[in-house]
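Complex shown without one protein chain; remaining protein chains in place.
Should a chain be cited, it is by its letter among A and B, assigned in written order, with residues numbered from 1 in that chain.
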Amino acid sequence: MRLIKTKLSITVFLLMSTLSYGFQVSSLDRLIVQGNSFVNDEGTTFVFRGLNASDPNKLELQGHWNKAYFEEIKNWGANIVRLPVHPTDWTERGKESYLKLLDDGIQWATELGLYIIIDWHSIGNLKTEMYQSDRYDTTLKQTYDFWRTLASKYGDNTTVAFYEIFNEPTTYNGALGTVTWTEWKTINKEIIGIIRANGGEGIPLVAGFNWAYDLTPVLEDPLDVEGIGYVSHPYPQKREKPWEDQWTKDWGFVKEKYPLILTEIGFCGPEDPGAHSPVISDESYGDAITAYCDEKDISYVIWVFDAEWAPRLFEDWNTYKPSRHGKYFKKKLQSYTYD
Amino acid sequence: MRLIKTKLSITVFLLMSTLSYGFQVSSLDRLIVQGNSFVNDEGTTFVFRGLNASDPNKLELQGHWNKAYFEEIKNWGANIVRLPVHPTDWTERGKESYLKLLDDGIQWATELGLYIIIDWHSIGNLKTEMYQSDRYDTTLKQTYDFWRTLASKYGDNTTVAFYEIFNEPTTYNGALGTVTWTEWKTINKEIIGIIRANGGEGIPLVAGFNWAYDLTPVLEDPLDVEGIGYVSHPYPQKREKPWEDQWTKDWGFVKEKYPLILTEIGFCGPEDPGAHSPVISDESYGDAITAYCDEKDISYVIWVFDAEWAPRLFEDWNTYKPSRHGKYFKKKLQSYTYD
Partner (left out) sequence: MRLIKTKLSITVFLLMSTLSYGFQVSSLDRLIVQGNSFVNDEGTTFVFRGLNASDPNKLELQGHWNKAYFEEIKNWGANIVRLPVHPTDWTERGKESYLKLLDDGIQWATELGLYIIIDWHSIGNLKTEMYQSDRYDTTLKQTYDFWRTLASKYGDNTTVAFYEIFNEPTTYNGALGTVTWTEWKTINKEIIGIIRANGGEGIPLVAGFNWAYDLTPVLEDPLDVEGIGYVSHPYPQKREKPWEDQWTKDWGFVKEKYPLILTEIGFCGPEDPGAHSPVISDESYGDAITAYCDEKDISYVIWVFDAEWAPRLFEDWNTYKPSRHGKYFKKKLQSYTYD
């Protein structure tokens, strides 16, 4: 997806120009990092506008893990889908069975020309192995093994463009112990090494602290690893309006030197189901964050294409009827023009 | 409990002056560290004379986890009770069920005006995760989680005055691998941070090596954390008689600058059940250690208010008939005058 600025509009070009809806492709371009962008081997920049799936295991147990789900994601205007693999789902379902789910999802995404981010969806402090809740429990050993497994199996699959190493690093204000930026860099570098040594040709994505909001340490102390991107999750209540200058200082500056992807954004009204800090806001947040990203060619992925998790993008599984949040982003995603 | 020296006797004042036996209080004063003492918010010093319970899980399985047990502890003259939570009991019973036991114990103690020390009762080397026996098995991850859980649940409960981070650190003369004082300080500091970030307002207690006997490293290299106390377990056979000068050099000096609490003392004769090094001695040990503590306002807690564990303080559960060890300390504890 190329973002081209004209005087009239922002037009996003899907580079797989032979792709149209209903047409099946067999493989997508391999993406790599060039300067501060994601590019294909011809050097064309891809900017992503996508949707977060809920956990494939959750979807499968509900009977929603099927191509129709991916088709609807495509229909909403996404060119990428993020798959949040919860460590406890991975453990409970078992590695072999979970991989079968991913096999299917990757195949459907490929056929629809959707790129995939595999996201190890834990929240907490991987150094002390303490998490926001038991739901997110894992170990460093399991995390290494997950990425070894994923890289071995999907490392040369071009659809699986991104490996998001750890969803939301946080010490929860110290409740989960301490971890320094230096320690966090070391953990990420070890995992990136493991991914690459096991054949992972995709792009590792590294998140900062404060539930993946804060990338300020990157200014002085980026990872000394080539070919990676950085992640932020700038939900509306992480800062007070007006957001833009704070966003630039907290994470937006990263895009001057490195590729940047907001793998979770979104909002809901205080009356919406599951409303919780930091996601409560309104359409003004949608306008601000999308304008910010369109202006700077920053990729983003909206949380979450599900009827139960919050902020939900649709209200029921039969009709995919958009929520307030869903209405905003469905319209916005569909406004981009793919080449 | 305030220790006031008069020319006639040492009189220990219980500061909750409205409390008399049979009178129920609803909460105790919050204790904090001031200089080398434990004080309440009015700055009055508390010195503790207490008893060790056996593991609440053990007591519950035997049918002894009830208010009568706490009443008897109170009746013996204690103003504090230490609850030794064995990691394997915690694991086997399960967190939720174990917390219900603690809920009850804390309630009974509160009603009786008894303070509580929660003690993570492992013995060994938390760095290498090797222990004196399988009975004491835990991990650093579980230990972090235990303190997070305890601090979250009881952090603002003033009865739970003390968090004893790790009962008896020892490398068992290297059999459990190595750990340096610097490494041990780092582990304790991490846990103290976790306790406080989760709302633990009580006082963390830090033990030294040699089964919590040796505090000599504190002389040159104390933890750089405010508001904590130190622990020693000076059982009689840790040193040869006369003990006093050695005690001062090994751990007593700490009281010049920091609060100090001997969370395990006690003795039994060689003929007593369960007699084992380093607890075998006689009443001369009782005289020496209590005189030492009375002189220096050092708190102590006697091991153990149980009929089976050694050195046992009583001989049977129906009558609480004191053992030789129990006779000595029951009389001693009852000699203190509470205000």
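Here is the rule we go by: a contact is a pair of C-beta atoms (placed from the backbone, for glycine too) under 8 Å apart; a residue touches a chain by one contact, two chains touch by 3 or more.
Bear in mind the structure is a predicted one, so any value in this text is a computation, not a measurement.
Trainee: Touching the hidden chain in the complete assembly: which of B:139, B:180, B:237 or B:337 does that?
Mentor: In the full complex, the listed residue that touches the missing chain is B:139.
Trainee: Given that one chain is not shown, which residue among A:30, A:67, A:148 or A:239 touches it?
Mentor: Spelled out, the listed residue whose C-beta touches the missing chain is A:148.
Trainee: Pick out which of A:94, A:193, A:242 or A:274 touches the chain that's been left out of the picture.
Mentor: A:193
Trainee: Extract the touching residues of subunit B with respect to the undisplayed chain.
Mentor: Its contact residues with the unshown chain are 128-130, 139, 171-178.
Trainee: Just checking the interface: what residues of subunit A touch the absent partner chain?
Mentor: Per the touch rule, subunit A residues meeting the hidden chain are 141, 144-145, 148, 190, 193-194, 196-198.
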